[in-house]
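Step one of this worksheet: look at the structure below.
With one protein chain held back, the other chains of the complex are shown just where they sit.
Residue numbering begins at 1 within each chain, and the chains themselves are lettered A and B in the order written.
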Amino acid sequence: MKKSLIALAVLAASGAAMAQSSVTLFGVMDVGVGHSSGTNSVTGLTNGGLKTSRLGVRGVEDLGGGLKAGFWLEAGINADTGDGNKNGAYGGGLQFKRRSTISLMGDNWGEVRLGRDNAVHYNNLLAFDPFEATGSGSLMKNQITGIDDRKSNTISYFLPSNLGGFYGQVQYIFGEKAGSAAPYNTNMTNNGDGYGVRGGYANGPLNIGADYMKIKKNALSDKDPTKASSALLQDAEAYSIGASYDFGVIKPFAMWSQEKAKSEGGLPEKKYQMWLVGLTAPVGPGVVRFSYNDLRNKSDNAPNDKSKQYALGYVYNLSKRTALYGTYSHVSNDGVAARGTGISGLSGITIKAGESVNAYEFGISHSF
Amino acid sequence: MKKSLIALAVLAASGAAMAQSSVTLFGVMDVGVGHSSGTNSVTGLTNGGLKTSRLGVRGVEDLGGGLKAGFWLEAGINADTGDGNKNGAYGGGLQFKRRSTISLMGDNWGEVRLGRDNAVHYNNLLAFDPFEATGSGSLMKNQITGIDDRKSNTISYFLPSNLGGFYGQVQYIFGEKAGSAAPYNTNMTNNGDGYGVRGGYANGPLNIGADYMKIKKNALSDKDPTKASSALLQDAEAYSIGASYDFGVIKPFAMWSQEKAKSEGGLPEKKYQMWLVGLTAPVGPGVVRFSYNDLRNKSDNAPNDKSKQYALGYVYNLSKRTALYGTYSHVSNDGVAARGTGISGLSGITIKAGESVNAYEFGISHSF
Partner (left out) sequence: MKKSLIALAVLAASGAAMAQSSVTLFGVMDVGVGHSSGTNSVTGLTNGGLKTSRLGVRGVEDLGGGLKAGFWLEAGINADTGDGNKNGAYGGGLQFKRRSTISLMGDNWGEVRLGRDNAVHYNNLLAFDPFEATGSGSLMKNQITGIDDRKSNTISYFLPSNLGGFYGQVQYIFGEKAGSAAPYNTNMTNNGDGYGVRGGYANGPLNIGADYMKIKKNALSDKDPTKASSALLQDAEAYSIGASYDFGVIKPFAMWSQEKAKSEGGLPEKKYQMWLVGLTAPVGPGVVRFSYNDLRNKSDNAPNDKSKQYALGYVYNLSKRTALYGTYSHVSNDGVAARGTGISGLSGITIKAGESVNAYEFGISHSF
């Protein structure tokens, strides 16, 4: 006999003792039919065009006195093939690479969270992209080594939610590289430690937020040049600022982001700037989404390396949990640029320098 | 504190609003003690002798107006070792390789389903094998490349269930190979697209069904002979017809299946024919299962390559969810044939051409 995990909102609300031990099995299944063309073209099933397919377990325990403990395990899924999705790759088993955290939360003082989690920079990009950094319309990001969507071994402090709209997060990221004693060549393939901060103000129709994040190089790599190829050799920095305002009939978004690494150890500077404008707007029974973003390599002595992307989509909600959607995305590459769209689930798409890329996908997304 | 996911059938039935958001955690644990002998012999713990061990999550949402959304994630488990089971292999992590789908369903028009799912041909074999293609008594199948139990990147349409016993499924399978533009050698290791259709009639004691399925070769492989070894180079076809009739005291089964690939590109024809007769019958407190199947290589110029299998089993139900079972299976190989039984969980069994193989297993199977 199968057991149904029935939504017991009424029961849960009526008994405080019961609410104290909630555990929630949750997820998203999102699959579409899509096409992407560059040098060649591929048609097939896409994954996570509206919301990234995932499976997770999370829970909160009320410890009394305004104190709570919580945990969150969330694994990506390649819903078109059934694989676990580890940082976007196909072919592996289920891993909680989207989030694996434990938290201690106080009503008045906020939250301390440990584990693998979104990087602050990614949190800010997510907030001000009409496509929420997901699917073929996802914004362009992560141009330099060390800047990733998520980081393992983080410890974060979040401001409480009762500050009249002000929000904030401080994050420390352990590189967990071996320390300064000899031999120097142990475990030197990883980064140094990192940290980040994000803050903003969200009240009524307005949301404005900014972040700064730094991942330090592996200081030991200087001492063992044989490890140089895999270690982070330059401090990586990222920062962004974004805003949105919900006028009701239209909600415009704007964002600016930079990623950079200073010239050091004989390695050249790396600097990439991206800006985005976009909107969401209720049209008919659904919501239109549009974004335009422009990414440029602004490093010293950089070749011509520019990409522009625009994306247009429509989301038709069948219920609060289920939607049909369609998205079209176009990337124009200039010079040596060969960037693609954010479409997921199609492989083997090759793109030549300077070539344009088109992608569209029509799918169904179901949250549970 | 542990949470019990209690079966709330009564509650669910009484409240339509609750039924709208059912999520079910389900699975099977099935482990036995078994033995298989060919050239050598192995005794040990077997996996999934009655029902394949698995863990899954599925759900249905009522969207109103006869429309429903549903999802299904189902991962195989090697219950004797704790590994995830990916297409029968040991040693990997949990993957939803048995099924990973999202569906839109209409009471009157049927179901559209996207994701990784059973191939139509496998659905028909399952229906008419007394051992349900599972355990040491499983029928012989999948003789040519491209014909598999399950396929990723599928889109299926199923007829509704209100057609007086008629059922049907049409399935399209994206190969997701890169398109026709140069360079040709990108992503050419996979198949071309495929499609299949299955239909039948199940009413009262009678069930009769047939299927046809084709997986197209990778057309690009002609252009890049260096990829020839891994790409599908011949269109693969499979079809079967089966029937069963439940007389109450005995339920006989009969099935005929063919897999073939035409001679092309200098490659020889491949053709395999299999037929099966079997039965289930309530005997004492349980059910007897028996099958006999005969598989022959009927390709042009094929060497003598025949295998015959018979399997006999007994299932003793301790409850609707839990059963004890025993199965004996014997394969006689002729000529160059070296096929084994379907026993799972024992490794290192070698079989020489023309050798007979015996396997038995005694296990316990529990569905949850």
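FYI, a residue touches a chain if its C-beta (ideal position, glycine included) is under 8 Å from a C-beta of that chain, and two chains touch if they have at least 3 such contacts.
Note that the structure is a prediction, hence the values are computed from the model and not measured.
Peer 1: Given the full complex, what residues of subunit B touch the hidden partner chain?
Peer 2: With respect to the unshown chain, the touching residues of subunit B are 1-7, 21, 23, 25, 27, 29-33, 37, 39-45, 55, 77-84, 92-95, 318-319, 321-322, 345-350, 363-364, 366, 368.
Peer 1: Tell me which stretches of subunit A touch the chain missing from the display.
Peer 2: 1, 3, 5-9, 11-12, 18-19, 21-26, 57, 59, 61, 63-64, 67, 69-71, 73, 75, 84, 86, 92-102, 104, 114-116, 152-155, 174-183, 186-188, 320-321, 367-368
Everything below uses one rule, namely that only the chains that are shown with their structure count from here on.
Peer 1: Give me the rotation angle that lays the C-alpha atoms of subunit A onto its copy subunit B, rounded to the nearest 5 degrees.
Peer 2: Angle of the fitting rotation, subunit A to subunit B: 120 degrees.
Peer 1: At what distance in angstrom does the C-alpha mean of subunit B lie from that of subunit A?
Peer 2: So the centre of subunit A lies 37 Å away from the centre of subunit B.
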